[in-house]
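The structure under discussion appears below in the form of structure tokens.
Apart from one protein chain that is not included, each protein chain of the complex appears where it belongs.
So that you can tell them apart, the chains are marked A, B and C in the order they are listed, and the count of residues begins at 1 in each.
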Amino acid sequence: MSLTGFEVEIQREVDGGLSTEDMTLSMGPQHPSTHGVLRFVVRADGEVMKEAIPDIGYLHRSIEKIAEKVGWHGFMPYTDRVDYVAAMFCNQGWAMAGERLAGIEVPKRSEYCRVIAAEFNRIQSHLLSVGSMAMDIGAYTPFTHALREREYINDLIEELCGARLTFNYMRIGGVAWDIPPGWREKALAYVERFEPLIDEYNALISYNKIYTERLGNVAVITAQEAIEYNLVGPNLRGSGVRYDVRRDEPYSVYPELDFDIPVGTGEMGTVGDCFDRYIVRMREMKESCKILRQCLQGLPPGPVIAKVARNFKPPAGDCYVRVESARGDMGWYVVSDGTAFPHRCKIRTGSFAAMSIIQKVSRNLMIADLIAVIASFDLVAPEIDR
Amino acid sequence: MQELVDRLVADGLVPGGIPLWACYLAAMLLFGGIVVFVFILPIAGITTWVERRVAGRIQSRIGPNRTGPAGFLQWLADGIKSVLKEDIVPSAADVPLFKLAPYVVITGFVAAFVVVPFGGPLIIADLNVGILYLTAVTALVVVGILMAGWASNNKWSLLGGIRSAAQIVSYEIPAGLSFLPVVMLAGTLSMQGIIRHQGWAPWTWHVFDNPFTFLAFFIFFVSALAEGNRTPFDLPEAESELVMGFATEYSGLRNLLFFMAEWGNLYIIGAVVTTLFLGGWQIPLALAEHPVPRTVLQFALFFAKAYFWVFVAVWLRWTLPRIRVDQMMVMCWKYLVPLAFVNLMGTAVWMVLFPAGLGGVRVLLCLCAAGLLGVFARRVVFHIRRARLTRQDLSFNPLSTARVIG
Amino acid sequence: MAASDPAAIHAALRSHFGDAVGDLAGTRPDNTGTTVAPSAIVDVCRFLKTETGLAFDCLSNLSGVDYPKRNVIEVVYHLYSYRYRHLFVLKVDVPRDNPAVPSVAGVWHAAEWQEREVFDLLGVTFEGHPDLRRILMPEDWPGHPLRKDFVEPEEYHGISTSRESLLKT
Partner (left out) sequence: MGLGTYLRNIKDAALTIGDGLAVTFSHLVRKPYTVQYPDRLPDGVRVQDTLPFRYRGILEVDLEICTACLACERACPIDCIVIDAEKDKAAGGLVMTRFDIDMAKCMYCGLCSEPCPTGAIHHTPEFEGADYSLESLVRKFVKTPVLAYKPKKGGETDPEIAPILERGMRYVNEFASADAEG
């Protein structure tokens, strides 16, 4: 029986005269809990899945081809659309690629503005991820609380750069707007207000027995497998690998800031299960608060953008920039041929790798677990298909 | 109800010649009709409104407030909308079964109201097998859901139907086992009898009679939730996994019937729990001599107690995540059933050792329950203080609307 | 030998594979690497992964770049080692008309999907790949979009792919 491009052979077993048959379900692309347009062809025996074959490409806009058509500055708003849940990191990736190719030195204050905007965006992205994960497991209240806190950050960033989701805040050579007067105090007040709410969220759902029972020991990925499949970010740190681009391949002003890297310790099951990936995100939000406090207090004076020609033509060459996005180490391989249009721009994202491991991880899980696994990888459809 | 009819016949108010059984039948139908159309349908509707308002406040939003005062007529609007919506029957569905399923579920739900004791004389039929009849009738809901799951010819609905069959049937066992201690104490299966065995004061209630019935109360409430498909057991229509489970293909009036049964079931859970464990409609005799105000007071008290447990079920739904299918079975067979047996044996031994029960233990259990509530209240205050909320962030008015903008 | 600077890595490669490995090129640590002959790429990758001193256990990025002027498609491998925290770039040039490269899916699982993407968008076939199918575009999509000479079809299954701009008056 073929399901649009999937010749899935049906296994029939005849045990004790009773012939049973696999059930083939198409979950997605329009399904309440596949985040965005993802599709899985699930071969299941009743509730227990034999295999879930991912089928991607429903949100493929070929952003990499668009990069070759619009110029260096023109591509910046498109980078917001690569991962619209954490757009600041994509802006930062493209800006750093342009700066590294042309050898532009970015002023100190703009680096601080970038880190502040990026860390706020990381909290936003993690809030959406933990909120929708709780909703996939069945609890609706944590989602609205997470979204309510996210709304405050939306307002802050709206005041900073005028947009709530697709920011287009950074430019090659710095940032487009300086911090408005009075914004710093508002941001600090928000961080003070937000930190205790993480503990309240934990009390509400993270250590709830049903929640830990649903997530503990589900889809365990060892450190070796995670590296083998090139998992990155919270998915990698959930498996116990203490690696973070901000600290191991330092960029921007992260070396001057002190923050530590939360790692999965298998407290509710084994290292590398769904709960570890989830709890690493919760703790990363606390770290982001710590970083934000240091950056907001230590904001240096000075210009926020370097002198960059409007018709920007970097010398020919290629560069590989790595940014620690909310979904892990995002690789920007950009090739320039000296003209005003980039020759090639390849974006390697965390969700793409996480999606490729689902087929292996989903063997004899239950359907309800597949939903938990998808949520624990924090997949975002545009990042997979680009 | 029977004495009522007998007294009427005796007074000669009934035109002659009508045989006695016809009078009973007419009275039964009349009273049943009143209960269904005046009480059950509005209660099922109002519970949806209460649930959406409580869910709103729990999720720091408002809930429906546009239709009627504070959105009170929202349930009426939803009902009319569902009736007017097109009622689609999928072409490949097993049509007779598909059309029959919601009516099986509704009969199972409405039939349960026969034994619900609203007040002293206010009960449709005080069957002497009361609670047993109720357990049998609620099992009818499973048949309806399984029919719906199978007939929709949709793999997700099939999964939903099979899950609900496993869930409701297996949770009948702990529910049955945990109301047996109460039946042993009261000595009768009849609902009115069970209530009459308890007094109005908390320490005379069955829940505080001995530690085993105290535990039996919690087990009964949890398994009643499972039978009503309420979170954390809403697996049959798990939105995030099975889209809408068994009710995916239903629309229009049939869909309304399914969900009216679910919300109405909430009230039945509250009513049964109040009858069995919390003293039903018992009020101190001194309060009202004349039967009419006494019955009204009894009705009001019973309604308040039952509706508190509806609120608790709603509150649980908006706090807890969903259990997985195999965990649900493990919880039933490895945790609830053994504990229910322990309670059964415990109560039996307790009744042998202390035929009249121990007053001291009853008061002790009351105090321990009060202590639990105290610890809970302290924990709530801790959460409020930790979130650094100030006076004007709080508002105890359940219908309070929005903060000012900006 | 924990060689963390690219020159040592390159020397080790040159000593093992001779002229199958080109010379070291690159201006910054993030783009220093060598070109490798298509036939030797799998052995080079397996050597880089298993060699104790190098331990490139992660294929960070695999991308294809179309150079019409040089009439070549360049498949670029960014390899990274979590133990020694160093990066190395391998570049394989294949002719544009029928590009074919042995697949490294056997060495790293991460390569499986990334090679499928390069096959889908640039048309480079990877020999020995376990399941080489188009991953992003529909199965019957004409042509490979990321090629410089790709002409977008007018319509696909009856759906037109362009919309007449509103600004024309």
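In the analysis below, a contact is a pair of C-beta atoms (placed from the backbone, for glycine too) under 8 Å apart; a residue touches a chain by one contact, two chains touch by 3 or more.
Just so we're clear, the structure is a prediction, and the values are computed from it rather than from any experiment.
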Displayed chains contacted by the hidden chain, counting the whole assembly: A, B, C
Which residue of B:316, B:329, B:348 or B:369 touches the chain not shown here: B:316
Those residues of chain C which, in the complete complex, touch the missing chain: 165-167
Residues from chain B at the interface with the omitted partner, ascending: 54, 56-62, 315-316, 318-320, 335, 376, 379-384, 387, 389, 392-396, 400-406
Positions on chain A where the hidden chain makes contact: 70-71, 73-78, 80, 109-110, 141, 145, 148, 151, 158-163, 166, 168, 173-178, 180, 200, 203-205, 207-210, 212, 300-308, 310
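By our rule, only the chains that are shown with their structure count from here on.
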Chain ID, smallest distance between chain and overall C-alpha centroids: A
Length of the line joining the C-alpha centres of chain A and chain C, rounded to whole Å: 24
Computed distance of Cα centres, chain C from chain B, in Å: 63
Shared-contact residues (touching 2 or more other chains) in chain B: none
Two or more partner chains touched - positions in chain A: none
Chain A residues touching chain B - in the complex, by the definition given at the top: 23, 25, 31-33, 46-47, 134-141, 144-145, 148, 193, 196-197, 199-200, 203-205, 208, 210-211, 213-214, 366-369, 371
Contact footprint of chain A on chain C as seen in their complex: 27-28, 30-31, 57-61, 63, 65-66, 76, 78, 82, 85, 87, 89, 108-110, 112-114, 121, 135-139, 145-146, 148, 150
Complex contacts: residues of chain A adjacent to chain C: 5, 56-57, 60, 62, 64-65, 68, 100, 227-230, 241, 243, 248-249, 317-322, 329, 331, 333, 335, 343-344, 346, 348, 352-353, 355-357, 385
